[in-house]
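Missing here: one protein chain of the complex. Every other protein chain is in place.
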Amino acid sequence: MIERISQLIITGILAGGIYGLLAMGLSLQYGVCRVLNITHGEFVMLAGVLTYTLCASLGINPLVAAAITGPLMFVLGFLLHITLFRGLKARTPSPAVFEGSALLVAFGLMYVILYLGKIGWGGLPMPVYYLNKTVHFAGMTFFLNQIVAFAIAVAIGVGIYVFLSRSRLGRAIRATAEDPATAGLMGVNVNLILAFSFGLGAFLAGIAGPLSAMISPPKTSMGFSNTVIALIVVVLGGLGSVPGSFIAGIIVGIVSFLVIGLWEPVLTVPVYYAILMILLLVRPAGLLGKK
Amino acid sequence: MGFLVLLLVFLATFPLYGGVYHVRVLIAVLTFVILAASWAMFSGSTGYMSLAPAAFFGLGIYTMCVLEKELPFLIIIVIGGLVAFAFALLVGLVTLRLKGMYFAIFTFGLVVFMSELINYLEVALRGTHGWHITPLGNTTIFYTMLILAVVTVLAIYFIRRSRLGLAMNSIGGNEDAAEHMGINTTRVKVLTFAISSMFMGAAGVITAPIWIYVNANIAFSTYYSFMPILMAVFGGMGYLYGPIIGAVVFAYLERIVRNEFPDYFMIGFGIILVVVILFLPNGLVGLIQKLQKVGLISKLLNRGKEEQHANT
Partner (left out) sequence: MPILEGQDVTKYFGGLAAVSHVDFYVDRGEIVGLIGPNGAGKTTLFNLISAALPISAGEIRFKEQKLNGLKPHQICKKGVSRTFQETKVFGNMSVLQNVLVGAFFGSPNRVSGADAAREATQAVDFVGLPAMSATPIQDLTLVNQKRVEVARALATRPELLLLDELMAGLNSTEVSEAMELVTRIRDTGITIFMVEHVMKAIMGICERIMVLHHGEKIAEGTPREIAANKKVIEIYLGEETYAGS
């Protein structure tokens, strides 16, 4: 029993890496651009199904595919921001109205991408397993791809953290998130930074897609649950905090695997909501969020 | 005013000459009118976007499933409304104390939350999925839905003109200022959200006997979150008639395109939602109002020119 629980916990930790990556992308898009991008999961789905197509037709593996889907999603996010959200920002009278309208735009977009995916790839899971070898450790069984996915996710997370805190561009992004007007006055090209940040968030979805695909088969309906997970992790970890996203991702990962393994898989979403409710009642800012 | 009376008379007598197919379509239209108008009542005025109308609609459907054999239909409608009201109170008390982002996040997955939870409970408590509802006559359902729609629209009309409506609009205008002018914004938001959800729940109760077979996935479908929002935004979410017009347009449109272009039509609708928000934020009614203003001005200009000509 102990081994079973430990296995579930460690599997959850490994899954949490991807969850953290998901949350980081969403956190960037909302924290900087003030767009609650509920389409985030659909980007992951697109990257996932694209991974299948690339791997099946080009014979490459998902990690190589990630080098394509990542930048592709970046471009998609960047363009979407320029065409949709930048114009919306100019047209809305106040930040509160912008957030509400941006949410509805994202909601409409979600259905567009979802159904494009459904038409393009159908409804069935499309296996593209990679690094499926089992790894044994202390009486527990894991898959190599889970470990590799976790390692890559964390590496990217660290990279983003360093990028945001040390680089000039990263500082410009943080300044824009903090106070766009002042940032603009200090010479930051705010519009470009906003589009870049949105694209960067989409990039992370573009990486999460292939990483997740090599572990479990992508399907066109996977977007919604990915968005839900990303949202919960963002709230739990605290908006704007990279370490927060990963810690929260790991916690959510552990919780979900414990629920799946010891209780009922259908209950994962209700359990997420229970966590969310407690969080909103007690500490909405999350674990590491600014108050 | 006379137009409205005529419309009501037309609707009230419709089943006599309408034919079964059209009656059923009208029922769907009325359902969407209730959902879209209720959504707009809260989200359109306060700016807090709820993505969960389907959750309350579904609650109503399930209330009917559970209570169908126990109580008269009309009583269940009231109970369904109250159940939805209570659940919305709970959701509101947790989320509406906080910024709009948290409300949006919570309502986004709420529909899936409900369907998963109920799926589990059904199997745990009853052993099976799904319910069979005894069908009620089309005419019965039509008239109940019509009455509910009239009640809903009237209620929204009076609320909009009341103190509560003014408070809701001021929250949408500037929540900080509203709070500082003496409005308990949390209380106003929670109450209005609960009222709007109540109508959705009641509509759900009436819908169950049309669908006859219901399970958690059928009852809690994000389609019934998306469509009311599309309808309200398209028609104009800040106006009383906006959502109604949007509901009529898209309820018919949906019927037509759904058969011809399954799946593709959703892409079209999604694009329409995006385009309307970007370019027509006040919806169709807002556009008509703007055109009226411009029309008036050009009429005045022409009259001015005529007077000039007459004087020379």
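Each chain gets a letter, A and B, in the order it is written, and its residues are counted from 1.
As a convention for this text, contacts are C-beta pairs under 8 Å (C-beta built on N, C-alpha and C of every residue); 3 or more make two chains touch, one makes a residue touch a chain.
Predicted model, so just to flag it, every value in this text is computed and none were measured.
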> What are the shown chains that the left-out chain touches?
Replying inline: A, B
> In the full complex, which of B:M181, B:I212 or B:V294 touches the chain missing from this view?
Replying inline: B:M181
> Pick from B:S43, B:N119 or B:S170: which residue touches the chain that isn't shown?
Replying inline: B:S170
> Mind pulling the chain B residues that touch the left-out chain?
Replying inline: 163, 166-167, 169-170, 172-174, 176-185, 238
> Footprint of the hidden chain on chain A, which residues?
Replying inline: 93-94, 290
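Convention: only the chains that are shown with their structure count from here on.
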> Between chain A and chain B, what is the gap in Å from one C-alpha centre to the other?
Replying inline: 31
>> Considering only the defined contacts, which chain B positions touch chain A in the complex?
In response: 43, 47-49, 51, 94-95, 98, 100-102, 104-106, 108-110, 112-113, 116-117, 119-120, 174-175, 222, 226, 229-230, 233, 263-264, 266-267, 269-274, 277-278, 281
> Tell me, which parts of chain A touch chain B in their complex?
Replying inline: 30, 36, 38, 84, 87-88, 91-92, 94, 96-97, 99-101, 103-105, 107-112, 114-116, 118-119, 224-225, 227-228, 231, 234-235, 264, 266-270, 272-273, 276-277, 280-281, 284
